[in-house]
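Yeah, one chain of the complex is gone here, protein chain that is, but the others are all in their spots.
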Amino acid sequence: MAPMTAAGERMHELVRRLYPLCRSITGDGVRATLDIVGEYIPLRVHEVPTGTQVLDWTVPQEWNIRDAYIADAAGGRVVDFAESSLHVLGYSLPVSATMPLAELRAHLHTLPDQPSLVPYRTSYYQPDWGFCLSQETLDALPDGEYEVRIDSTLADGHLTYAEHVIPGRVADEVIVSCHVCHPSLANDNLAGIAVAVFLARALAEEKPHYTYRFLFAPGTIGAITWLARNRERVERVRHGLVLACAGDRGELTYKRSRRGDAEIDRVMRHVLGTSERPHRINEFTPYGYDERQFCSPGFDLGVGSLSRTPYAGYPEYHTSGDNPDFVTAEAMADTLAVCREAFAVLDRNRRYLNLSPHGEPQLGRRGLYESLGGRSDAKQAQMAMLWVLSLSDGEHGLLDVAERSGLPFDTVAAAADALHGAGLIKA
Amino acid sequence: MAPMTAAGERMHELVRRLYPLCRSITGDGVRATLDIVGEYIPLRVHEVPTGTQVLDWTVPQEWNIRDAYIADAAGGRVVDFAESSLHVLGYSLPVSATMPLAELRAHLHTLPDQPSLVPYRTSYYQPDWGFCLSQETLDALPDGEYEVRIDSTLADGHLTYAEHVIPGRVADEVIVSCHVCHPSLANDNLAGIAVAVFLARALAEEKPHYTYRFLFAPGTIGAITWLARNRERVERVRHGLVLACAGDRGELTYKRSRRGDAEIDRVMRHVLGTSERPHRINEFTPYGYDERQFCSPGFDLGVGSLSRTPYAGYPEYHTSGDNPDFVTAEAMADTLAVCREAFAVLDRNRRYLNLSPHGEPQLGRRGLYESLGGRSDAKQAQMAMLWVLSLSDGEHGLLDVAERSGLPFDTVAAAADALHGAGLIKA
Partner (left out) sequence: MAPMTAAGERMHELVRRLYPLCRSITGDGVRATLDIVGEYIPLRVHEVPTGTQVLDWTVPQEWNIRDAYIADAAGGRVVDFAESSLHVLGYSLPVSATMPLAELRAHLHTLPDQPSLVPYRTSYYQPDWGFCLSQETLDALPDGEYEVRIDSTLADGHLTYAEHVIPGRVADEVIVSCHVCHPSLANDNLAGIAVAVFLARALAEEKPHYTYRFLFAPGTIGAITWLARNRERVERVRHGLVLACAGDRGELTYKRSRRGDAEIDRVMRHVLGTSERPHRINEFTPYGYDERQFCSPGFDLGVGSLSRTPYAGYPEYHTSGDNPDFVTAEAMADTLAVCREAFAVLDRNRRYLNLSPHGEPQLGRRGLYESLGGRSDAKQAQMAMLWVLSLSDGEHGLLDVAERSGLPFDTVAAAADALHGAGLIKA
């Protein structure tokens, strides 16, 4: 557990570093986020100009913000962007005005049922401005005139996203995606970013079979932009996983791809099902994170989503309660461990062909079978060899063998290696 | 409930009007029945001559009866056809004789286990004559000579059936069939006839997608005759429903088509399953009503059967206990309501193709999506749009969407209308 715990602590540190930045679907907050991620893993950053047509969408203007506040008559800042990036409605137009509270109220967003928390709100595609604050803060505001200032710009610029690629032995790709557009929210999605970063570092050491592509992009428009600019590459994407809400204390939740029985779905079910972890496996729905885009019917990729408590499933969701204290090193380490286990299975799950399919091959003379017959304790490793031989008919992969035999995947994969080494099966 | 209750009362009135008539598989009783039905909905009546070859069968001679009785030595009628059409064995040959009770007994049918009830018996294809009476009546008959008279004719004539057609926007047909051959039995099948009549009236107001064909025909030989004379039309029958035993107080029972997963089967399961009604869904068996013919393997139509308590499932079945008091206005109104709901789903259940299948289309700029992002309460209507987009791949219809999403069919259909209006999907 020691290295894992260490990774957990380092992921939590990354979350804390990223937390103050004001991310949105475009702008310098995304760039600053990618700069920090780039300290951990090399990134290729893409800048896509405003107005670029991407599938059914258009890259929007770039939004940047320097300061924002509501000040009372005495000049005291009663709501201050400098304290939390959540305080400003995302994509707020610039404003500089003085107005009575009654008029200001139309631009204030609170959570009456969670009076101490600040909500997260955006208005990307509807020109607007506004502030988010706690109901308690609002209730404490006396009537009167307030100075309102949002020092933002909304202008032609770029949409920013980044890729990190781990080359594999084959060009077929596995995509790991996490959204980088949410401002000061820890579980949604700094924890996902952190797990992705440390997953990439771990995979790089393992010289994987597949090429793994990590995508750090703003939600929806970022995934759509990537899909629009990579129409040929998409054809090589075999499997994928969207990481979101990866750090809270809840149990793990895997959401299946639209296909429902894609290989990643089966792998996650196997890894979660054979672990001791409590977990949930949910059916696909077309709402959620960027699996929505990857699984849209025109692409229909085998992309699922791994979370702990899913979006909107915890009271802190999309509020100031989703802060670094809400996520834990242990939870992120656990999410990372499951990802590593799953990709270890996915990466080794291949179909073999039994080259001696008529009757059993004589394992004994190849040193693959104990020579002293008649004993009733057939060993697991030998059973795994018999199962691999039995099911290696071109229709079944090693995961099929593990599931049908009830043997651990590792044992099955080792048996396949031994049989491959003896020339009894081929990939 | 008021219009429905009114329909229930009118259906019960129709049952009471039809009850006294002596129907059989041919004859004037059928014609009189169709005359009354024709007061409610226009009918096209067909007369098929005796001897016509229909599939493996031959249209039999036409049977008509004017009077029948057993009279005692004093001339008193102890069993009298004028009291109930059940008293005569259906298709009885004419007879006029005097014989001792001992000899007469071979021609008397009773129900020893239900001594107060008169059974319903026929002998269509085996020349015979006979009377049906209660065991109590029989037990009370003293020995002695009895006058036996059946004033019937069995002669070349016609088999009579009728159709009522509601033209749709497409030539594909839905068939609704009910048998009209049973004499004074209310649930079997005057209630089915009544529900069919009022269903036809309701559908006519709705300008349906499909063409709906209502068939009023004698059981078995009538359906076989229709099938034999409509070999080309059968190819256009997409769905169908046989209505029988539609008015008793029991819970609704749907019997699947032979296919088991025909669209009508899925629609009925959905409508009954999402209603609050207790109900049963039974597998197909090749015994029952005219679904037997429509589902015979050479046709194998998607035709199920809707009943309340199925045939032979209630003690009054095929006895004088199945009288107008046995069926209720409420039960028939309920059967009618389910038929209307089911046909509303069936009629709107179409497959669409997502014309923007790569990534999600931007619903917001089309006014289809709330523009203020970040809120966790995704509304049902928006979810329905996302589901329709996700599953409109040419493989799934709106009922699939409703079942997979768990959303009400109406919501899904409305979402499809909105998306269709926005040019995002096509039929």
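Here the chain labels run A and B in written order, and each chain numbers its own residues starting at 1.
Note that a contact is a pair of C-beta atoms (placed from the backbone, for glycine too) under 8 Å apart; a residue touches a chain by one contact, two chains touch by 3 or more.
In this text, all values refer to a predicted model and were calculated from it rather than measured experimentally.
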Omitted-chain contact residue, chosen from B:R121, B:R201 or B:R365: B:R121
Selected from A:N64, A:T153, A:N282 or A:S390 as touching the chain missing from the view: A:S390
In subunit A, positions touching the absent partner: 354, 356-362, 364-365, 371-376, 378, 383, 386-387, 389-393, 404-405
Those residues of subunit B which, in the complete complex, touch the missing chain: 55-57, 90, 119-126, 128, 220, 223-224, 227-228, 258, 283, 285-287, 292-293, 295-300, 311-312, 317-318
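Methods note: only the chains that are shown with their structure count from here on.
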Angle of rotation relating subunit A to subunit B [CA atoms, steps of 5 degrees]: 120
Subunit A-subunit B separation of Cα centroids, rounded to whole Å: 55
